[in-house]
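Note that one protein chain is taken out, while the other chains of the complex remain in position.
The first chain written gets the first letter, and so on, giving A and B; residue counts start at 1 in each chain.
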Amino acid sequence: MKPAQDVLPNVPTCEQDIADLERVWRHPRGIGGWLSYTTHQAIGMRYIVTAFVFLLAGGIEALLMRTQLALPNNTFLGPDRYNEIFTTHGTTMMFLFAVPMMEGFGIYLVPLMLGTRNVAFPRLNAFGYWMYLAGALFLYWGVFTNAAPDMGWFAYTPLSGPQFTPGKRADYWAQMITFTEVSAMCVAAELIATIFKQRAPRMSLNRIPLYVWAMLIQSFMVLFAMPAVMIASSFILSDRTVATHFVNPAEGGDPLLYQHVFWFFGHPEVYIIFIPALGFVSAIVSAHTRREVFGYTAMVLSQIANGFIAFGLWVHHMFATGLPQIGEAYFTASSLMIAITSGVQIFCWIATLWTGRPRFTTALHFVYGFIAIFVLGGMTGVMLASVPLDLQVHDTFFVVAHFHYVLIGGAVFPLMGAFYHWFPKMTGRLMDEFIGKLNFWVLFIGFNLTFFPMHILGLKGMPRRIYTYPPEAGWGPLNHLATIGAFILAIGGAIFLANVFWSRKYGRIAGNNPWDADSLEWAAASPPANYNFEYLPAATSRSPLWVPPEDRTFVTGLRNDRREVLVTTLMDAEPHHRYVLPPPSIWPFLTAVAVTIGFAGSVFNAWYVTWGSILTGICLIGWFWPRRPLELEP
Amino acid sequence: MQKRSLALAALLILSSCAGHQQSVVDPAGPQADRIAALWWFFFWLLVAIFIIVMAFAVWTLTRPNRGLEQEPLEARHRPSEQKETQLRRIVTGATVLTIIILFVLLVFSVGTGKAVSELGNKNNGLAIEVTGNQWWWQVQYLNSDPSQVLVDANEIHIPVGRPVLIRLRSNDVIHSFWVPNLHGKRDLIPSRVTTEWIEADKPGVYRGQCAEFCGLQHAHMILYVIAEPEAKFKAWFQHALQPAAAPSTPITQRGQQVFLNNACVYCHQIQGTTASGQNGPNLTHFGSRRGIAANTLPNTPGNLGGWILDPQTVKPGNHMATIAVNSQDLQPLIDYLESLK
Partner (left out) sequence: MTEARTLDVSHLRPWEISSQAPLWWGQLFIDFIEGTMFSILIASYFYVRLRVDVWPPPGDQFPHTLLPSLALIPLILSAAGSYWASEAAKKNSRAGMIGGLLLNLVLAGAALAMRLIEWHSINFNWKADALGSYTWAFLGLHTFDYIADLVFTIVLFVIIVSGRYGEKERLGVHVDSVVWYFIVGIWIPIYIVVYWCPYIVETAQ
């Protein structure tokens, strides 16, 4: 039996403890067992793998679009198919890839970084994953039955209303949102509870790793932003299925209301995707430059400010609707202001790179790529904040370029770095560095070749969401270039997958801490045991693993014959009480099935809300039914 | 490296854009001109900032690797207090500079917005109402005198040098009016009226396009703004107010009969005939239009024939019915419509 950690040399490993932990935390067997897993590593991996599959799906959709647009008056895709594909591409990337991928990493890493064994609500965690999977499958069921949504990923009314989008297409879209938002809200609630209540002793608020701060802030944003999209999509679904009049103009509903409610979610949504990526950058930069990120307090305050300000920007998506000038000026100011908080973080990272001792690993390559691409995207964002400029380039390929620069540069490049950085922790082997650097350059070149020309296309008058264009518009050559770039990007994706599969079998064995990094996940084995650590570590520094081994502290006294963790206080993380987590359970899966019956069925017949609620109620009773032992031994 | 040369290439391409249709950086009116000026100001300033930030980032690649030393673990990973203080000053300075630059951009942006909005607001009488439909533009020249109200489609004529108020409404979904050479865009929102002032300061034909996704044929909802000197505009306007010329040849007379006896009249109107359908574009002066089907195709007899026979192949999903016109009737119909100058 290998020890759970080998970086606490003054602590002899106790064989009996390890045996108990292995037994208590073992995964249940069989298919029923697999459906009952509640460990955060397993569920985190499920999110990551599933989200990656949907990244590939969205990528294929993108290649189809780019093929159609490569030539003027092209006939590869007709308008209906093209409209379905661009809508599904945006929807997949935003709801089925970006947010779940960030959540998956959070679920995987946060308990490890906090020095605990699992999230605060393991069964809720499992339930959240099943809801995400159900929503994704529900949407793609629609896609493969000629009911893919076709009204744009933000589904403006009245186009998405019953009169102009007949059939089930928009219903699949709207209900998929309900599924994925329920999932996101579960993850947010459990991450905040875990971060607040289950930190390693002495990990006071000013010692929390920057990545964990990012997940904390992002989770709060999810709590307050996701309800808005639930309401917006429910407005649409309800108007379409039970003839209400929330957003349809016929009887007093208001299409602009839909935009306000949607973008109140939509703007924070991009930061919900982006802020965890900033956390990745901090973790990678500190590990691969071997110094703590410069300006911890400034970094934390900037991210918190980012989180708040993000809620005050949404109207910049609506500048063309004819708002009062004073409102426009306010939203320009707030949209510009967020550049300050992002800028501070970039400066701090550059300062860290400047004074650290960087090791130019693949992960660090992606950080540099992030800086180049994201900052350029930020520049175009500043342009878009200006109302007169926005009125020209809104709804053109200039905006498409902007958001791909900030989302791919700002979120996907750090994500790639995160894969290269944490792959050894998750699998026990390092990814190949040579292929990794090749991967980086192919992606970097492919990305810029695809999206830089789009800035020019937008300025040359090419609107978004058009399935074709005439040759006399003069947009052909740049579109052709962008399509070539898109295929190069696809090759980059293939190289990445090749590296993953090759490294899983032949990569160099990593050991616990191949990067000599500072945060607690690197104290666990690679991959971690289900219980993460034999003895939970305490955190007497912001960089606990850079404290000399003989000065480190750890927790004793937790029982190993049940799934027990330590709850600490909010501010200073003083030990407060012990907390027994439930064993694996099939109820989260069954509850998800019940909710799915309700949600999916209600798109076809409103009575399913009732049947689904009853079934869900029964499952919840099973979930919370008292189990033995009723009284806990101390 | 890669980034820089790409940016330069882009600048070259961009500057060759001047003189292009539908281009933001080729203004033909005072509003677009102000906006283009703001664009270049933002562009050069932000390019400079980008280069400076990238220079710092690239510089970090050249910092010497200090190698492993023998100090205790935690101390090894933190540079000296002096260095940290220096960094703190630099980062604070950079932040303050950022705030100042953003404030400057805010002032210029709001200033330009105000200036642009003041360019309109003139009371010299030309107001045009544009109503969006899936997937064509209805154009109505407003006037308090009903006999001076002109209804047209997919083309807007304006006099050079006079501000024109465009009132925007929609009969179905949200569309967006965008003629980049003249101004930014304004949405057409059902149950609301939005407005925009435009003005051309030189004659020309300016292409515009719907810029808010509005369904299947969003890509083919194109309009032209035709700016002419004041006198030419007035002449055109007076001519356009006239009902359609009566067909003068046997073929065109036959064509008119074909039109009036078919379902065409349920949607289209031709002033001076009994055709008064309201669902589709007004065809009174169709012959002098540049394009067919919201400028999906140029207006040629061949294209018109193809359109009439099979609109769904030209513009799949559009709302024009496919009317069975037999081969002897087609050419007269085409000739008649093209004669409506």
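Rule of thumb we're sticking to: a residue touches a chain if its C-beta (ideal position, glycine included) is under 8 Å from a C-beta of that chain, and two chains touch if they have at least 3 such contacts.
Computed from a prediction, not measured in an experiment: that's the story for all the values here.
Within the full complex, the chain left out of the display is in contact with A.
Considering A:89, A:197, A:317 or A:394, the position touching the chain not shown turns out to be A:197 (whole complex). Residue-wise, the contact with the chain that is not shown comes from A:227, picked out of A:227, A:527 or A:583. The hidden chain makes contact, of the residues A:58, A:253, A:493 or A:544, with A:253. Mapped onto chain A, the interface with the missing chain covers residues 10-12, 120-121, 124, 185, 188-190, 192-194, 196-198, 201, 223-224, 226-228, 230-231, 238, 242-246, 251-254, 257, 260-261, 264, 538, 550-559, 564, 566-567, 569, 575-580, 613, 617, 620-621, 624-626, 629-634.
The definition used in the following text is that only the chains that are shown with their structure count from here on.
The touching residues of chain B, when paired with chain A in their complex, are 2-3, 6, 10, 13-14, 17, 20-25, 32, 34-35, 38-39, 42-43, 46-47, 49-50, 53-54, 56-57, 59-61, 63, 65-67, 72-74, 76-79, 83-84, 87-88, 90-91, 94-95, 98-99, 102, 105-106, 108-110, 112-114, 116-117, 134, 172-174, 176, 178, 180, 183-187, 189-192, 194-195, 207, 209-219, 316-317.
The touching residues of chain A, when paired with chain B in their complex, are 78-80, 83, 151-152, 156, 158-159, 163-164, 249, 254-256, 290-292, 294-295, 298, 320-322, 325, 328-329, 332-333, 336-337, 339-340, 343-344, 346-348, 350-351, 353-355, 357-358, 360, 368, 371-372, 375-376, 379, 382-383, 385-396, 444-445, 448, 452-453, 455-456, 458-461, 463-469, 472-474, 478, 518, 541, 543, 546-548.
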